[in-house]
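Missing here: one protein chain of the complex. Every other protein chain is in place.
Chain nomenclature is as follows: A and B, assigned in order of appearance, with residue numbering initiated at 1 for each chain independently.
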Amino acid sequence: MYGDLANKLVLEAKRSQQLSNKSKKGNSLPMYHEELVRNILQEVVQLSKNTEYLKEQQQLGNMDSKVWKCQQFVMLLCMERNKRCLLAYQRLRSQMLDSLAWDNNGLDILHDTLGNTQDTTDLSPQEQEYLKEYSELITELKSGALTDIDLTGSLTPPSDVFIDVRVLKDAGEIQTEYGVFNLIKDSQFFVRQSDVERLIQQGYLQKIK
Amino acid sequence: MSLPAHLQETFSPEEIQFIVENEPIKIFPRITTRQLARGRVGSVSDKSSSNQWRLITTDANNLNNMVAMQSTEVTLWLALLLKQQNKCSIIAPKWLTIKELDKSIQYEKKYLDRFSSIPWNWLVLCQLLFKRASDDFHDPVHELRSRIQDLREIRQLKVLKGLKHLNNSHLQLDNISILEINELRPFIVGIMDKLREIHSASESNDSSQANEDIDI
């Protein structure tokens, strides 16, 4: 029946929305349903042709005008419904692409695959272009009047700007705004968290609670 | 989306804590920062700027004029930072004593249709102080804790009972605290929005039916 395919598409969209809402991090888009979209578009074209045909028939006087009006209306509703479903699907995906771009600091994730979870072959060519352009827009917005704010930074309020750390293995001297630290095994320091984030990740330092 | 979905509905618990951290609280400093008038000339000149607090979200006057063991008032996050550095002890607010909490509990039990007027940030403040300044209380912390837990449970029960009064018009919830609002928000708003939609749908249904009647 008309609209069945579109319904399938919307259900699919809803499912991926629920999935991405559940996981607060690392949301990635499922594969773009190219074939389904194409078939729905074809259905619309077909409906449009039917309307034209019926219109001709009606003009030739081969049809009851009440029946014709009813048929025309039903077909218009089907076409509108299909359009809405297609747009809803694409809009949801564009929103997910937006999140992706923000999570990646507005960097070009299509060419920088480091640590990113999105398989770019799951995106349509149009979506790839959109993602690239939106990432550029974020980069642009980050500079200018809001440079100091770091718009792509953390949305979790800062807590413990400074932390206690223990040195797990010798790491030599590091220089921070607070002076020079000589990181000798088993010594302890009170440092700015952002200064030592990398050293913690690399296993040189350990946060003390 | 430029704001994650879970932040569009309500605040995160961390954000609620952040909001509460901007409130003033009384402390006993363990250090003196007040500069001696006409003090050591020379030694002061090159250090005075780095010795001084210059803040952009709160008045730094109290911080620059701390005298050891003379109580003063600063913003909570600053108090917690000083506390972490062992530079002050935090003075627990008056309502956060066994005596006062018992009064609040009694009030909560006596009046079943309203909340006692403990501060809007009571729960978050307690959690923060118990965790980061538990040695500053005069009353035993475990007893305070259990009373806070009691208060929380009584109030939660009231909220649950109150839920049957949810309607499509409005609610009045005086003295409900920020954390309680935040926990209830998705539920209360969700239900009331739905009730409103149902109401307006039935209204418009009525009127369209009326129209049809006229047509016929």
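Basically, a residue touches a chain if its C-beta (ideal position, glycine included) is under 8 Å from a C-beta of that chain, and two chains touch if they have at least 3 such contacts.
FYI, contacts and distances are computed from a predicted model.
This complex has a chain not shown, and the name its UniProt record holds, of "DNA replication complex GINS protein SLD5", "3'-5'-exoribonuclease", "RING-type E3 ubiquitin transferase" or "Actin family", is "DNA replication complex GINS protein SLD5". Per the touch definition above, the residue from B:I27, B:L101, B:I148 or B:I178 contacting the chain not shown is B:I178. Contacts to the hidden chain, counted on subunit A, fall at residues 37, 41, 44-45, 48, 77, 79-80, 83-84, 86-87, 90-91, 94-95, 98, 102, 124, 126-127, 129-130, 133-134, 137, 140-141, 144-146, 148-151, 153-155, 157-158, 161-162, 175, 177-182, 186-192.
Of the residues in subunit B, those that touch the hidden partner chain are 1-3, 7-8, 11, 15, 18-19, 22, 30-31, 33, 35, 37-39, 41-42, 44-45, 47-59, 63, 77-78, 81-82, 85-87, 168-176, 178, 181, 185, 188-189, 192-193, 196, 199-200, 203.
Here, only the chains that are shown with their structure count from here on.
Partner subunit A is touched in their complex by these residues of subunit B: 1-7, 12, 14-15, 17-18, 81. For subunit A in complex with subunit B, the touching residues are 20-21, 24, 95, 98-99, 102, 155-157, 159, 162.
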